[in-house]
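To start, the structure under review is shown below, and the notes come after it.
A single protein chain has been omitted from the complex, and every remaining protein chain is retained in its original position.
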Amino acid sequence: MELLRQAWAIARKDLRIERRSKEVVNAAFSFALVVLLLFSFTFDPTGDQVREMSGGLLWLVYSFAGVLVLTRSFAQETQNDCLDALVAAPVPGSAIFLGKALANTVFLLFLELATLPVFTIFYNVRWEAKMAWLLPVLVLGTWGFTVIGTVFSALTVSVRLRELMLPLLVFPITVPALMASVQLTTTLFTGEPIAGDLVWLQFLAGFDLIFTLLGVTLVETILVG
Amino acid sequence: MELLRQAWAIARKDLRIERRSKEVVNAAFSFALVVLLLFSFTFDPTGDQVREMSGGLLWLVYSFAGVLVLTRSFAQETQNDCLDALVAAPVPGSAIFLGKALANTVFLLFLELATLPVFTIFYNVRWEAKMAWLLPVLVLGTWGFTVIGTVFSALTVSVRLRELMLPLLVFPITVPALMASVQLTTTLFTGEPIAGDLVWLQFLAGFDLIFTLLGVTLVETILVG
Amino acid sequence: MKSQSDWIWAGVTAVMMVTALYLTFVWVPMERTMGVVQRIFYFHAPPFFVAAIAIVVSLVAGIRFLVTRDFRFDELAVASAELGLVFESMNLATGPFWARPVWGIWWTWDARLTSAFVLWLMFVGYLILRRAVDEPTQRAVLSAVLTVFQAVGAVIVYLANRLWRTQHPQPVIAGGQGSGLHPDMWLTFVFCTAAFMVLYLCLLRHTRRLERMRREIEGLRRTVHSL
Amino acid sequence: MIAAQGVWKFFGDFAALREVSLEIAAGSTLALLGRNGAGKTTLLRMLAALSSPSRGTITADGASLREPAQRRRIGLIGHGISIYDDLTAAENLEFFASLYGITAPGERIDRWLETTDLLRVRNGLARQFSRGMRQRLAIARAFFHDPDILLLDEPFTALDDRAAALLSGLIRQAHDQGRTLIISTHQLREALQLATDVAVLDRGRLAFSGPNTEELKAAPEDFYRKYTETA
Partner (left out) sequence: MIAAQGVWKFFGDFAALREVSLEIAAGSTLALLGRNGAGKTTLLRMLAALSSPSRGTITADGASLREPAQRRRIGLIGHGISIYDDLTAAENLEFFASLYGITAPGERIDRWLETTDLLRVRNGLARQFSRGMRQRLAIARAFFHDPDILLLDEPFTALDDRAAALLSGLIRQAHDQGRTLIISTHQLREALQLATDVAVLDRGRLAFSGPNTEELKAAPEDFYRKYTETA
């Protein structure tokens, strides 16, 4: 309980900063659009062929934009050595981790929901009835991605080549989660019955759980050494 | 002449540093591989469908990996305020710009040549005879990309959210060059006659020329303000 | 500083590798459908198993380091990871040469192949991270934590294979159908795996030593410079 | 009482601190001296539980420093100002209040903004503050949860005059209130004026530690040179 209170305090701080400057989300959103732009320029999106890859495209955009948000997450704490003050404060590392992860998830979900309509228009994905299913997919997929990204954001914060290092470490580990999300999203976009894919939803949930626990246990070591 | 001597001095410095640590190229190459992996979720490379977009895929990989290299280009100069020493030295900004652009081009060409075979294997691109044509395409396309990227790398060096800003600024401007390169590359991969596309090559050359001149004239203002 | 045991290890390894080559290319019967290319199998799968073991070793060593803060474990972790990369590369490299004649393509993004590639990327990421951290203690701690995540990630990726349909043959070990290997093939396969395992252990001794020297030099230099 | 027993800190094989054993009685003010690279910051960071000793132990009244209960007692001023540029003065303090589990901090926040003369810019973004104002806010942040152990790492360097005056006032006050202070610095004279105890680090070794005396105050340079001559 106490842990969650502290985590929430930290998350609220990040959210408040972001609500004020809107810097990161704006930049990330524009970046997502740019990526969409690049995609559409490099291969013309027409016909069913695109519908089959729509899920993949969407999550590609999310991943590339997302990892940039994650890089910032701990990097910004180093600006005035704020990280020292955080670690010196009587909150466990796990609280810092959870708070940051929460804030990042909110940012990414924002980003994703903002990108979604643009995407569907760009690639004229027909809007099915069971799109409601998309929400749990987004949430679970994003949380898995963010949890790992947040841990590694802390891991690489004082490392050379941070901006190169993070995607390098994050993506291979998140591959299963991404694949599952892609699978589910594509099913939804192509309008096939979701029933057969529910196993992926469970898989995602399990994935998230495992890495959340790992993060909670290990982040203290990362921060204090 | 003097200008080129100074530019070369700066390029040599960057190349020497890289040859010693190999950090950037290694990381960028691995990142390119990661991107290839991510793409595989989206584009199942069976069938000709992928061959039509192979050029696009390749240049997407190059762009994403390349922009990370470019971000570093001036950022690393700020580590010990080296940039101050550079600007204070009796070399014109244009020399710094050209030197950096040169070094970056070498890095990216390395990256591209290393990625190319892996790409052709992963995406089953058949290797045609006229692949020799690919070289001029790579060089011209890369130079255009690098020139713009280097200018913006200098422009964003002291900006918050650098790693987010750079792609935002670079990609939209380089889209024409990218499209031309994609067009040419695809033609080569699909083994169609290149003759019809030579105009794109000229376009690229012109594009490079214009932006090189722009960079040379404007970079001094960027650095000294 | 070659000790006698080094020579013994080297000898044993050499003998086993040569025997492995003999078994693979001379002794073992030819596979009916695939023909000679199938013999790649004996140098294709075993390296993967060794790589898998290398991860486990890295993982255990990494955890031991976090607990004891004894750099010997860090050395073991790196050494094992470096070798893991080498062996996984072997598995990755031999695969396509088999795929080309059998499937007609060098590569397909089937789950099993992808997972192999992901594994390879994890090794690479681990080693690149290490090179990006200057301060040895921090380097050791961070890379140890990373190993834990990657090991878990690797397991998940590997299990995820089972969920995906794959063009790639099912596991012979612990794999349900398709495990119908001729006993001689089995023997060769098992022996090759053992040979690669010994090779791994032999190399491990040296890479560890190398790593220790590296760290000692680093430390001496800093101490000298701080004078 | 803070006790460091046989503390080593290794960066790789390089020992930044060697076998440092030190006892700091409650209510004392320790001047932590030593030339650049002696290990002052390293030691202070461990006292702040920002990093853990490679060997040896550091305890406050017998308890480990990583325990929240202990960390709540510690106030730290490091090289950075540790405030968020995109939060207002009040929000900054409010945030740290929530970290330290201070409920209903409103009144206390205003009191500290008063003390640091930032009340009139209560709701101004720290980003827009002048350097001096930011430094004063940083000081408020460090003293805000009134810690009874204060760790100050070269607090006066690059501090603007007003901030410096404010800080030295607060330091004196804290000392009078019987709080424990540990101040690392290069300014011998100033340090020895207010210190009750002195510790000198030399290349990671504890070259001297003991109470501050009149003769020390009289000739600090000689004393300092005596214990750092080795370099």
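As written, the chain order gives the labels A, B, C and D, with residue 1 at the start of each chain.
Quick note on the criterion: a residue touches a chain if its C-beta (ideal position, glycine included) is under 8 Å from a C-beta of that chain, and two chains touch if they have at least 3 such contacts.
Since the model is a prediction, treat every value here as computed from it, not as a measurement.
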Open item on the list: Based on the whole assembly, the unshown chain contacts which displayed chains?
Closed with: B, C, D
- [ ] Looking beyond the chains shown, say which of B:Leu4, B:Cys82 or B:Leu135 touches the absent one.
- [x] B:Cys82
Task: Absent-chain contact - pick from C:Asp70, C:Asp134, C:Asp184 or C:Glu216 - done: C:Asp134
TODO: Touching the hidden chain in the full complex, which residues of chain B are there? Just list them.
DONE: 6, 9-10, 13, 16-17, 20-21, 79-82, 84-92, 224-225
TODO: May I ask you to list the residues on chain D that touch the chain which is not drawn?
DONE: 35-37, 130-132, 157-162, 231
Open item on the list: If the hidden chain were put back, which residues of chain C would touch it?
Closed with: 134, 221-222, 225-226
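Going forward, only the chains that are shown with their structure count from here on.
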Open item on the list: Report the inter-centroid distance (CA atoms only) between chain A and chain C in whole Å.
Closed with: 31
Open item on the list: Based only on mean CA positions, could you tell me how far chain C sits from chain D in angstrom?
Closed with: 49
- [ ] Would you please write down the residue numbers of chain C that are in contact with two or more other chains?
- [x] 114, 118, 121, 124-125, 128, 132, 137
TODO: Can you tell me which residues of chain B touch two or more of the remaining chains?
DONE: 23, 27, 30, 34, 37
Task: All pairs of touching chains, each written as two labels joined by a dash - done: A-B, A-C, A-D, B-C, C-D
